[in-house]
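With one protein chain held back, the other chains of the complex are shown just where they sit.
== chain A ==
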């Protein structure tokens, strides 16, 4: 085990009474005030998250475009300069290495944003795939700090601190050199909550200043610092996948229900397996569940058929703060993936009935 890292916002978290936990090798706030209050702040006002633990890799070179196309499942030739695309990296067997955001500066310069828990593994994979291409790769994760400003008031708050017209940063685009209270930032209209909002990248030296200024600017808009707990409940309600839960090395993007981000007419690592899987049909898939009895279905709990055979397992489950229902995501065998199917969740000693429902538990409110 390496030493637990602290982000450049560590002191800020303490100032705001962050309840700190070890996450992916970083000491991060699970919550400040309470998970549910922070969740509701993001849904109705705004929240600010420290996401400095995320990883960043730059890709530069004549063959950058062809290389990334080989690396990820989505068609990155469809990204305009200044555009962002969600994609997945697969192993040769179709399992997921990680999901990521691809930022395109030009066809010879990109930024990849990867999950904190996967930085070392991903970077090794990214380098290995790059050997045959004329590209220069740099893991700049330790030099980049990042906050996510999310919620319906995000644009109004951010606009107070910059001369850049932030409404011109449209959904899944970014701008570099945006001055936030004089500090140079890269700002993208992306996020992981299902709400409108921005992800703001800057240096370790500038991040605390940016955070504090955003907090001041957002005071009357109800901006709250939000921790990893709310980050997870928010992304779960809109069925955004989490690596290690809905996606991992033993599940393919198609099984995870992410076929929209898999373009089988492009060439990428793992494609043959996915083509074959599409032709022969999936044997299991990630679905939404609503529990009909009392209890909370947690990650790893077994899902059973009404006759008691194991047909899958829970990938994420919570009592939804927005809906006041107990819901879950689960990977289940094909015969039970149809909406309305009856299943049973084994919660400790009890068997709780559940039904398959749409994964879109809560409607996304992106500004498009």
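We take it that a contact is a pair of C-beta atoms (placed from the backbone, for glycine too) under 8 Å apart; a residue touches a chain by one contact, two chains touch by 3 or more; residues count from 1.
The rule is simple: contacts and distances are computed from a predicted model.
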| item | value |
| --- | --- |
| UniProt protein name of the chain not shown, from "Protein-methionine-sulfoxide reductase heme-binding subunit MsrQ", "ABC-2 family transporter protein", "Altronate hydrolase" or "Glycine cleavage system H protein" | "Glycine cleavage system H protein" |
| Among A:173, A:233 or A:252, the residue in touch with the chain that has been omitted | A:233 |
| Given A:34, A:277 or A:351, the one touching the chain that is not displayed | A:34 |
| Contact set of chain A toward the excluded chain (per top definition) | 19, 30-31, 34-36, 229, 232-233, 294-296, 298, 318-319, 321, 326, 348, 350 |
